[in-house]
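Excluded from the complex is one protein chain; the other protein chains are retained at their positions.
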Amino acid sequence: MKKTTKLITAVLGLFGGLVAALAIAAYPDKTIGYIIAFGPGGESDVSARLQEPFFKKFTGQNIAIQYKPGAGGAATWSQLNGMPADGYTIVGTNIPHVILQPLEKDVGYETADLANVYWFHYTPDSIMVPADSPYKTLKDLVEAAKKAPGTITFSGSGTNSSNHLAQQRFDKLAGIKTTYVPFKGTGASNTALLGKQVTGSWGYTTVQMMLGEKARCLAAAMEKRHPKIPDCPTFKELGYDLVGGAYRGIAVPKSTPDNVKKAVSDLIGKINKDPEFISKMEENGFAMVDVSLSEMPKFMDQMRKLYTGLAVDMGIKKR
Amino acid sequence: MTERPTRDIASLLSAGGFIVIGALALYYTRDMTPLGSVFPRTIASAMIIFSVIYIVWRFFKPHVGAEPPAPGSVPRRLLLAVTMIAWALLLNRVGFLVTSVIAALALLLVANFDRWVPRRAIVYVLSTLAVVVGLYAVFAFGLKVPLPTGALM
Partner (left out) sequence: MPGIEFLIDALTPVNLLLALAGVAAGTIIGALPGLTATMGVAVLVPFTFGMPPASALIVLGAIYTGAIYGGAYSAILLNTPGTPSAIATTFEGYPMAKRGDGDLAITLACLASVFGGLVGALFLLGLAPPLAEVALKFGPVEYFWLAIFGLTLIGTLSEGNMLKGLIGGCVGLLLSMIGVAEVGGDIRYTMDFKLLLGGVDVVSALIGLYCIPVLIDLVATPDPHLKLGNQIAGYRLREALTISWRSKVNLIRSSVVGTIVGILPGAGGSIASLVAYSEARRTAKRQSNFGKGEPDGVLATESANNATVGGGLIPTLVLGIPGTPPDAVILGALLVQGIRTGPSLFGEQSSIVYTFIYGLIIATLLMLPMGLLIGRYAFKSVVTIPKAVLVPAIGFLTVIGSYAINNNTDDVIVMVVLGIVGWVLNRLGYSPSPIVLGVILGPIAEAGFVQGYLIGTARGSVLAEFFFRPISMAVIGFILLSLFYPFLIRHWRLRRRVVSGD
């Protein structure tokens, strides 16, 4: 407990400006290694980069972002618990990946092995069509799909990924049958969308921001409309109970002491409440979320139930 | 120089080996989903077909022998291969820097043909160490690549 009190004092001091780095040996007192389980340029990378200046602002310390891609993230997550457990190695985690991967095959870790400390945003699933597509609303698309099952094609990033799951969930909710065409990464998926190789694309609101005027967002899987994409209705408004996307958060090695876990969780939480950070994230299409260490067990339970159910429906669950 | 061109046994055997590999590749596609197995099956079949064509062609048009066995020391080659394997396997366990220093010095011994005069020995050893430690520093501190520390370093 003493360490936590020190941290709060240190952070308050920092808020003034320069004092903290010198005064007390609180966490963190040196550079934190932030490992991204994917390659550079993706959503995990961009959100980490956006956090970077705020780490510095609140602690005076730098973070060193490293990439360790492989097996869709499993390469890093399976090695997480072998990393130094002193709070100076934090790893980006993703839902649904960390729940689905161990269900499909032996990837070297189980969902429960990962000690998540915070989920700080999600990228809501959204359907996009090219700007000049004949489908102006979601209703148009659903009707067309009903008339000709299987002919409507959607590009998306990866198989059994968040995009794929969203397509499956929506197909079920709307009672239609569409074809999902997996691409390697968002870039390839966008190319197919803009080049009209496919009818539309299942992506995220972040992608919508990237494509700007070239793509029309037909619906987004959020509770309320995204502040920076006001013209895109939510699935809920249109009568479909679809909220979700890919969640991103931070995990530490399991053997990290509890007070350090809490310190990391608090730090991420602090960054997450900074209005400047929030505004930058939203400008890029991210949707903020705050699930801290204390709320973790309940959240993970919820998520696990949801995604396990989907996995069984899709026939992915093999273990 | 033989009058009759000899059959290039090694090449024929290698082509045979590829037929086996192709067959194995086909065998292992049985657990795959339909979409996932298309490509492996096509490529494995292509490999088998190419190998068969090669064997048939070479059988009827043998050319004069294979390349002569590579000149040079076989033991040294083996030592290099073994050192590299050990190097790769021990990185995590013993630590990047230590393993690399030992392995690099081992390679120095394997690669050196000149007589070991003291002066040359010192120069060679120091330069090898300089390269290894120097590059290690660039990667670990300059580029911030996380290198495994293992038991030692």
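The letters A and B name the chains in turn, as written, and every chain counts its residues from 1.
Here is the rule we go by: a residue touches a chain if its C-beta (ideal position, glycine included) is under 8 Å from a C-beta of that chain, and two chains touch if they have at least 3 such contacts.
All values derive from a computational prediction rather than experimental measurement.
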Which of A:Thr137, A:Thr191 or A:Gln302 contacts the chain that the document leaves out: A:Thr191
Positions on chain B where the hidden chain makes contact: 10-11, 14-15, 18, 21-22, 25, 28-29, 31-33, 35-40, 43-44, 46-47, 50-51, 53-54, 57, 66-67, 70-74, 76-77, 79-81, 83-85, 87-89, 91-92, 96, 100, 103-105, 107-108, 110-114, 124, 127-128, 131-132, 135-136, 139, 143-148
Chain A residues touching the omitted chain (full complex): 39-42, 45-46, 49-50, 52-53, 65-72, 74-75, 78, 104-108, 150-153, 158-160, 179-184, 187-188, 190-192, 194-198, 209-214, 280, 283-284, 316
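Just so it is clear, only the chains that are shown with their structure count from here on.
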Intercentroid distance (Cα basis), chain B paired with chain A, Å: 40
Complex interface listing, chain B residues touching chain A: 144-146
Chain A to chain B touching residues, read off their complex: 33, 35, 64, 66
